[in-house]
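The next block holds one structure in the form of structure tokens; read it before the comments.
Note that one protein chain is taken out, while the other chains of the complex remain in position.
Take a look at chain A:
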Amino acid sequence: MAGSQLKNLRKALKDNGLTGQSNVKGSKKSKKQSREYDREERAKTVARIREQFNPFDVKVNRDKRSTHNGGEQRPVGKPGISKQIGEEQRQKAHELRKGGKNKLGGVFDRRFGEKDKTMTAEEKMLERFTRERQNHSGAGRSIFNLEDGDDDGDMYGEKLTHFGKSLALEDDFDRGDLGLHDEDDAAMLEKRAQRTSKRLMDEELLGDEEPQPERKKTKAEVMKEVIAKSKFYKQERQKAQEQLEDQIDNLDNDFDDILSQLHSVPEPARSAVFDKNHDADKEYDMKVKELILERRAAPADRTKTEEEIKSEQEQKRLALEQDRLNRMAGMLEEDRGVEDLGDEFWRGSDSEHDGMGVDDEGIADSDDDVSVSVSDDERESRSCKNKAAAQFRTCPSTHEELLAVVNGYKVGDHSKIVKDIIKACQPRLAEGNKQRLGKFTGVLLYHIMFLASNYGGNEAGGVGESINSLVSILRNLAQKYNEPLSLSCRDIIQDIHLRFKTQQLNGLSRGDLIFFATVGTIFSASDHYHLVITPCNIVIGEILEQTKPDTLQKLLFCIILCKIFLKYQRLSKRFSPELVFFLERAIMSLLPSSQGTDTYASSKSALEVGVLPVLDPASFASAKSHPISLNTLSICNRDITDDLKKSALSAVINLVDETISLVWKELSAFPEIISRFEGHLATFRDSYEHFNSPSQILQKIDKLKKNREHIPLALQNHRPVGIPSHTPKFEENFNPEKRSYDVDSARNEMNKMKAQLRKERKFTMKEIRKDTKFEARQQIDTKKRESAEYHAKMARIINTISTEEGAEKSKYEREKKLRNAKK
């Protein structure tokens, strides 16, 4: 279109016949008519023209992609119009809502007095109370009275309902055996009725009688009927009650007469009867009492057969063993309660009377006591010591106190005294005994160490016996007082460590060896991590690593330590480098002469070779080797004999043997470990021809070496992990229209759904926002309108007042003038 916008507008108006000469000649009448007629048409045309000339009312979607098909129809949107439409719709909805406000729906609060502003809180309460009273106990009703349940309601006079159905259990005896009692069931009722009526009809057909169609009763009718019935029954009951009361009254009235009659009759015979049966009665009564008091009989456990007991024990053992294996593998069951653990051990100890020579006191089943059974021969000695037992009432809380108690007794009696103390301090006997006994476990451990380090010489055997029995007592106590015992063990370990740090081996004594051995028997040494055993292992390792075996005493001490360590590892078979280190040094110190066997050894400048050689090769002729005695740990240097050295040597060699078969042979580094011993062993073999063990070990090593394959490791045999690739994927048949190339149709569907949901959600949010904005606008409008109305009203009032005032004033003026004029 050429020309200006205005010109175009004019032209368009003219074309549509809206402007231009209006009174064209000759068509005056018809035109007028058509004008009237075409008003609507005209408005439409105007709107169209306006729309045409307002470029902002129409929004044409820009075509981003193609320019070649410019002639095609492009989608056109009319934002202004659609906005207008939306506005109108909202307006409509709003008006609808406004119209229905305070008229439709909503929740009504029917509770009594909730919204009643005329009542005070107290009045409300009072009112509620009276209502409740009336409901519950009004007219002597009982809640158990089934007949009376017709008009009961809750305290606010309303029943609880769900979907209009009462939630209360209603009795429906009046209404047929099916208990249909509501309109909802009406259909069913009707069907039933029809069915019965049909049947009836069939019967009646024979009897030729027209059946009355059964009319369904309305609820009101039903209720009325029910009420009537119940009233009737109530009346009946009241009548019966009155009758009964009358009878009772009559009886009461006659009672005096009967009594007087009774008194007049003499009764000597009756008392005689009582007298005669007196004893029997008593007996009988007593029997009854006894029977009442007697415990009710319970079914006894079936006596188990030997096999059953055995298999049960076996199972328990297996369970314990499994637990132990789990702990060894380091699978900690953190969630397992302490109580469970205790219980397991309870039973475990019960089941193991295998008669190992130790008097094996079973732990009592009761949770509260640790009984120490007393064997027969002890009982005699105990009886004479009953007086002494009295003094054990107080449980020693320190080792000094215990020493004071046992002072004067023989070492052999210590275990008996300790047992007495434990018996006297049973937790059930007094409060706090549990803690005291807990502390006592630590004291007992100290005492064992004390006994071991301070007694010796000829009474050693007795001390050993005593310590053994004390240790078994401690074992039993440990099951009950695990925690205090572990704590004191840790203290002792630290103490040993400190003593070793400051004074080396001189700070340690036999007691410490006993401690390590005792701990090994009490605690489960095979655990992967153990609160007591692990520190013990560390300290043992430290001692073995930092002690130079240059005297026989040190050597023997460490040998015993090694034995204890190996005992710890008897199941878990763990490797200790310190043990290797010590054994090598021990062997080197015992080498017959200071000959470096290989260059590897000669590089060990810190090691002294052959400080303690066994001099006489012939001494091995007597094959028997003696066990090491603890006493030898403290002998002085001049007492060292070749025999002792020999036993030390054979102990060391045996240790090597034991370690090989227990630990080393399992390790992949077995040849590396053993290579440092082979040379020395060969030296021994060559030097002492009567000494068999080295050659035996060498043979064993050869055999072991032959049987195992020593090949390179393959530790990193993991599943290969794919390298993530980030190159773009080439898509065949690419089509920009296609949204997804997903092969999985289900996933595709889901994604579609998700996208749709997202879109809808966005749209809805937009709508809601628009709605609220509209609401707000409406509100403001109403407010404005209201205030305008108000102001107008006020202005009007003021206006009227002022007019009235003005009128009155002018009236007054006039009057005044008039009066003045009169005067």
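Everything that follows uses one rule, which is that contacts are C-beta pairs under 8 Å (C-beta built on N, C-alpha and C of every residue); 3 or more make two chains touch, one makes a residue touch a chain; residues count from 1.
One rule holds for everything that comes next: contacts and distances are computed from a predicted model.
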Complex minus one chain; that chain's UniProt name from "LAMI_0H04346g1_1", "Proteasome subunit alpha type", "TBC1 domain family member 5-like B" or "DNA replication complex GINS protein PSF3" is "LAMI_0H04346g1_1"
By the document's definition of touch, the residue of A:Pro55, A:Gly412 or A:Pro577 touching the omitted chain is A:Pro577
Where A:Ala517, A:Ile587 or A:Ile697 are the choices, the one touching the absent chain is A:Ala517
Across A:Leu444, A:Ile628 or A:Ile660, the one contacting the chain not displayed is A:Ile628
The one residue from A:Gly330, A:Gly408, A:Gly722 or A:Pro736 touching the chain left out of view is A:Gly330
Logged for chain A, residues touching the omitted partner chain are 320, 323-324, 327, 330, 332, 334, 336, 338, 341, 345, 348-349, 352, 354, 356-358, 360, 460-461, 463-464, 467-468, 471, 478-479, 482-483, 486-487, 490, 493-494, 497, 501, 514, 517-518, 520-525, 527-535, 537-539, 541-542, 545, 560, 563-564, 567, 569, 573-578, 580-581, 584, 599-600, 603-606, 627-631, 651, 654, 663, 666-669, 671-673, 676, 709-718
